[in-house]
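Let me begin by handing over the structure; questions about it come next.
Every protein chain except one is present and positioned as in the full complex.
Our next item is chain A:
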Amino acid sequence: MDQILDFYQYAIFFYSAFITLAYVSLAILGYFNITSKNSYYTEREDNLLNSFPEEAPGISVVTPAFNEDLIIIDSAHSLLNLEYPNFEVIIVNDGSTDNTLDTLIKEFDLVLTPFPYIEKVRCQPMRGIYKSKNPRYSNLTIVDKENGGTKADAMNAGVNVANYDYFINTDIDGLLVPNTLAKMIVPVLDSEIPVIAVGATLRMVNSCEVDKGRITRVRPPNRLIPTFQETEYLRSYLIGKMGWATLNAVPNVSGGFGLFDTNVVIGAGGYDPLSQAEDMDMTLRMIAFMRDRKKKYRIRQIPDTCCWTEGPSNLRLLYRQRTRWGRGLLQIFLVHRRYLFNPKYGRMGMLLLPYALFFDFLAPILTTTGFFIIAFLLFTNQINFDTFWLLLLLVYLIGVSMSLVAITADLSNKKLYKNYSEYGRLIFFSLFEVLLYQPFNTVFFVIGYGQFLYNREFKWTSMTRQGYTRNTEVTIEPEE
């Protein structure tokens, strides 16, 4: 027993050391990536596309909606008001049981239009396509389809209707920054090697002021869980993904917001309706599609905040989100195990997935086990308190230092909060994240693994919104 415990403690120690090494390396890579992006791409580069509409590549903005009656109008207007010369908005009504479709029809003067629909990727049957009689909304298409139970199925319907070579995948409650489309397409154009996807930073809209689908005042969330999540997102995007992007090994272009090459998505078979983590699943299959055909590719990440989304505001919602992520992660390794440690898939097989397996997937299991072992050691008086505090400090500092690096990177990229004290708030709460947030996160992930193994069925439900400061206050109870 003692030998097992000793081995476990050593293993955990070296595991933490490797995590630190990986994080510090990613932080360094991310820093250089952000610095070079900032000098290469400015508003002037974005404006170049706006000045020559005929030169701007078309982009389809695809967003699924399920029972979003109360926010659908604000969201649709927000998307239609994006500043880009050549885009279309496709809203997929995924068999909503409320008035989502009727509300849209009334607001945008929509009529059922015959449409030469080609099913390039599989999805539930389409009921009809609606277009507006008002020429002002000529770039709006509403796809009405049977409920497919997942966002992936609705996305596939949108991809089938998309007219352009690139599409944005976003959630209906996500608020996009007006010049987002130009920001996302410039890295695609500025590459000799085909760019198959681009990711950007997502932030919490909770506590921001919003007027007619536009953010008028950015604030850090005032509730505890979204505050922690804001810092967590900054770490994930500005350190993790920006760092990985330097090595062309971005593991996941977020399902909340990302730009994708339409033909590669179709070629890879579209979104998997059975996947619990359809975004990571899609990213991995797109990479595999390119590598199988021995084609070069790039996945880019930009540091700019392009999408604002409402984060879980209480433990119940956090539980729902994180257990889903946990289920999705485990599913990824089971479904895509053939990519793991497979040199044919290059960095994805030999670096990205092994990293995700050891540091993303195993971390919650090891942390939970570690908690019980510490409790056991405490109970049996086997803890050496001379060195225990040292190792505790190490674990604590990993989180705090990375949070600080991310917050500073965000400030250096662009000051979004009005006051520096609001950044101070993030810094202050990051000191407590390890104690007040991470334990829940860890446990919820482990529960998610368990749920997946017990094979419970999960469908996408309407989001419970606490509502940010906007014209339409929304609170819908979940169906789950």
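Observations
Just so it is clear, a residue touches a chain if its C-beta (ideal position, glycine included) is under 8 Å from a C-beta of that chain, and two chains touch if they have at least 3 such contacts; residues count from 1.
As a working rule, contacts and distances are computed from a predicted model.
The protein name that UniProt records for the chain not on display, among "Chemotaxis protein CheA", "Sarcosine oxidase subunit alpha", "HEAT repeat-containing protein" or "Phosphonate ABC transporter, permease protein PhnE", is "HEAT repeat-containing protein".
The chain omitted from view is touched by exactly one of A:Ala65, A:Ile91 or A:Val186, namely A:Val186. Residues of chain A that touch the chain left out of view are 10, 13, 16-17, 20, 24, 27, 35, 38-40, 42, 44-45, 48-49, 51-52, 55, 113-118, 186, 188-192, 387, 390-391, 393-394, 397-398, 400-401, 404-405, 407-408, 411-412, 415, 420, 423, 427.
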